[in-house]
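Shown here: the complex without one of its protein chains, the others still in place.
Chains here go by letter, A, B and C, matching the order in which they are written, and residues are numbered from 1 within each.
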Amino acid sequence: MRAQTVRIGELMLKNPVLTASGCFGYGLEYDDFFDVSELGGICTKGLSLHPRLGNPPERICETPAGMLNAIGLANVGVEAFCREKLPMLRERGVTVVANIFASSVEDFVTIAERLEKEQGVAAIELNVSCPNVTHGGIEFGRDPRMAAQVTRAVRAATHLPVWVKMSPEAGDIVAVAKACEEAGAHALTAINTIRGMALDIETRKLRLANRTGGFSGPALRPVALRIVWDVAHAVAIPVIGIGGIGSARDAIEFMLAGASAVQVGTANFADPCAAQKVALGIAAYCERHGLNASDLIGAAR
Amino acid sequence: MRAQTVRIGELMLKNPVLTASGCFGYGLEYDDFFDVSELGGICTKGLSLHPRLGNPPERICETPAGMLNAIGLANVGVEAFCREKLPMLRERGVTVVANIFASSVEDFVTIAERLEKEQGVAAIELNVSCPNVTHGGIEFGRDPRMAAQVTRAVRAATHLPVWVKMSPEAGDIVAVAKACEEAGAHALTAINTIRGMALDIETRKLRLANRTGGFSGPALRPVALRIVWDVAHAVAIPVIGIGGIGSARDAIEFMLAGASAVQVGTANFADPCAAQKVALGIAAYCERHGLNASDLIGAAR
Amino acid sequence: MPEQVNDTIATRRLLTLPLLRRESIGESYHVLTFDSKEAILAEPGQFVMVRGAEWGDAPLLPRPMSYLTAGTTPSILIKLLGEGTVRMARAEPGEPFSLLGPLGRPWRAPNAARRPILVAGGVGVAPLIFLARALAARGLSPLSLYGGRSARDLPLDDVLSDLGELQVATEDGSRGHKGRVTELLPELLGSGVEVYTCGPDRMMARVAELCAARDVPCEASLETPMACGYGVCLGCPVPTSDGQYLYACVHGPCIDSRRIDWTRSDHAPHRLPTLARSES
Partner (left out) sequence: MPEQVNDTIATRRLLTLPLLRRESIGESYHVLTFDSKEAILAEPGQFVMVRGAEWGDAPLLPRPMSYLTAGTTPSILIKLLGEGTVRMARAEPGEPFSLLGPLGRPWRAPNAARRPILVAGGVGVAPLIFLARALAARGLSPLSLYGGRSARDLPLDDVLSDLGELQVATEDGSRGHKGRVTELLPELLGSGVEVYTCGPDRMMARVAELCAARDVPCEASLETPMACGYGVCLGCPVPTSDGQYLYACVHGPCIDSRRIDWTRSDHAPHRLPTLARSES
């Protein structure tokens, strides 16, 4: 078989397929389905300093070839994650990327410091682009200076590789990307969801209690692909592609556009084995074309 | 029948349904299908000062529940429009909104002045948000100051109502909207397409010759609806909703969110009578609920 | 989220199964039966995420459906609502479907000392029929109360009456008691019974209230929108009386009705038929 490993900075992944934050729980819900350690890695549900209940219902709704979610970053908190989830992930040999979220630079740092104390965290992904919370979230990811500030602070607080997750809602995404690179990010992940809305015309109510929700799924793919192309052509650090990826074909599109790896999100819902299938499909494509996975990166003509 | 008229500033429309620029030609291709003068109005293909050939093929490609286009504003030019198209539209009694595009403020003004001389133009729609051309286009629409500058200049040059078409790629769309309102826009139309990309993994080539294309269709709807809500809640002038509208239900969603009227774009391709059906469907909904069309505007709870 | 998850979980699988047959019951209801080589070991109250394997990118999400029967011919009872159920109702035998299941927490095991009362509203009858069958297999005979708008909204009522005593109520009086099914309940409640209910939120809320007042154990099967059905998206919160959330797909769908904050669980515009909506 053709080599499937890809490098994200110092970190070597078994293959270029990870699962996206918020779409794969804590990676412990899959024992019935497949061996999660076969994946390039998993990104955890966004972890905050303290546990969060999340938004009231309804939190999700379907849209054409996509969905909206306003989970509101419901999570067990970084402490419970380290104590209850991480040991089990470690035991299973899963490559764990801890996706973290905070509403202040200080809290981002505190979470990173907490994770730094643990074995078995491969990288930290900064969610500076969550559209579903009132404070923090997207504001950090829209402004190059603020994104850089968070990146720099977390870099200084941990030896772990730091990935920054880009918001598609930044006016100038390339500027945000460059600022994060300069601030020391080891990789950029793109993209988080775009805010969307849905209404019921009979009740005349908004469908989501949070009013807006993050738009994800296949519908989003062409926009995500364009952003990944733009970012990958503007920075020297690796870019990880996300957005509507559900098949090897989709994943290869992102790699050809410049992504060093990809994340599978919404596609896990309809098929818990989606990421595994994507990884197998990329390997088959590589075989057919006599290429290693890393040869695909930016190979569009 | 319940009253279907809606006001866009001084302009009274027969009903709240127009067709979107670039998705309805010059409104003269529909004689076999329906009487276009029944619509609230049509927005012409984007008109430039001089005729434009447009981009080389491929210009379009399908995506999940959507499509990408990079037409490159192929059009006959404002002069030929006024001489060859407008008289026929006038004769048919069509409410014509001239969508115009230029790469400098001066050219925007010149086009507006040319249109000012004609009878039968109901309003001018400034396309400051076209993603498919190298100069002008989207840059104007991303920056509140530039958008305001174009708006102010065109306002000063014509007595016609001036609508400004918002780009979803502005970092702060509400700021652009407010700037245009302040600069004298009579209405805002939202949204234009978002740039997307698609790749063919066997040839490893980009699908569009222009590399990127504007993303439209049902897939885009939740994002468009959110932007229309945000803009309509921030300005006092009317907002016209666009993005993935294909049925009366979709159109009513936009009106409940604050749109005073809507435009039907991509949906015309699969069904040339789409806009007519949307208008009839809104009327039926109004009948069923004992409402006038104008009662729907911003009536979400 | 300290809630424990049910233990039949170890059998969850995503299978692609052909439709074996589709039977319509009036205009709005269909029973879909699938053909499985391996027996699906679902318990009454569990559900399955169903999606046409050929649907492509839209509709995107699988639809949660209660098992009507399990085994090698698992079946579901669907009510036509929006695009997903309309497509299911158009499917011909042989069409492949993706089925992810069995999922969720089944009905709590009946207490032999109490007589089970099943309170069903419309299509909510599905998991209760499955329960009634399981009870019958153990020689227990439930009392079923079944309500709907009209006689047309009582699909599979004959199955229920074969399995035990059945009382029906319709809002238009076209069958049985004229009025709400919950009006039949008060006089039946007492120390010797326990209640299982599935139907519209408002109906279940009323059942829960009546049971709580008489200290009768009551288990409700909840409907919330779901994206994954197996605990990872957190899209299916159910507000609890202690101000927390349970997740319907893993902590439910069958939940002790006293744990639920019924005042906060009727937000959903989803619960309105989309078919009606799309008329316009």
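One rule holds in what follows: contacts are C-beta pairs under 8 Å (C-beta built on N, C-alpha and C of every residue); 3 or more make two chains touch, one makes a residue touch a chain.
Remember, it's a predicted structure, so these values are computed and weren't measured experimentally.
Asks: Can you tell me which of B:Arg2, B:Arg92 or B:Lys205 touches the chain that was removed from the display?
Replies: B:Lys205
Asks: Of C:Asp57, C:Asp201 or C:Glu223, which residue touches the hidden chain?
Replies: Spelled out, the listed residue whose C-beta touches the missing chain is C:Asp57.
Asks: On chain B, what residues meet the omitted chain?
Replies: Residues in contact with the chain left out: 22-25, 29, 31-33, 45, 53-54, 56-62, 64-67, 69, 71, 74, 76, 200-203, 205, 207, 209, 217-219, 266, 268-273.
Asks: Can you list, in ascending order, the chain A residues touching the missing chain?
Replies: 64-65, 247-249, 252, 281-282, 284-285, 288
Asks: Write the list of chain C residues that the hidden chain touches.
Replies: Listed in rising order, the touching residues are 54, 56-59, 83, 87, 90, 92.
Simple rule for what comes next: only the chains that are shown with their structure count from here on.
Asks: Could you say which chain's mean Cα position falls nearest to the mean Cα position of the entire protein shown?
Replies: Answer by centroid distance: A.
Asks: Can you tell me which residues of chain A touch two or more of the remaining chains?
Replies: Residues 64-66, 201, 203, 205, 217-219 of chain A each touch two or more of the other chains.
Asks: Which residue numbers or ranges of chain C touch two or more of the other chains?
Replies: 57-58, 277, 280
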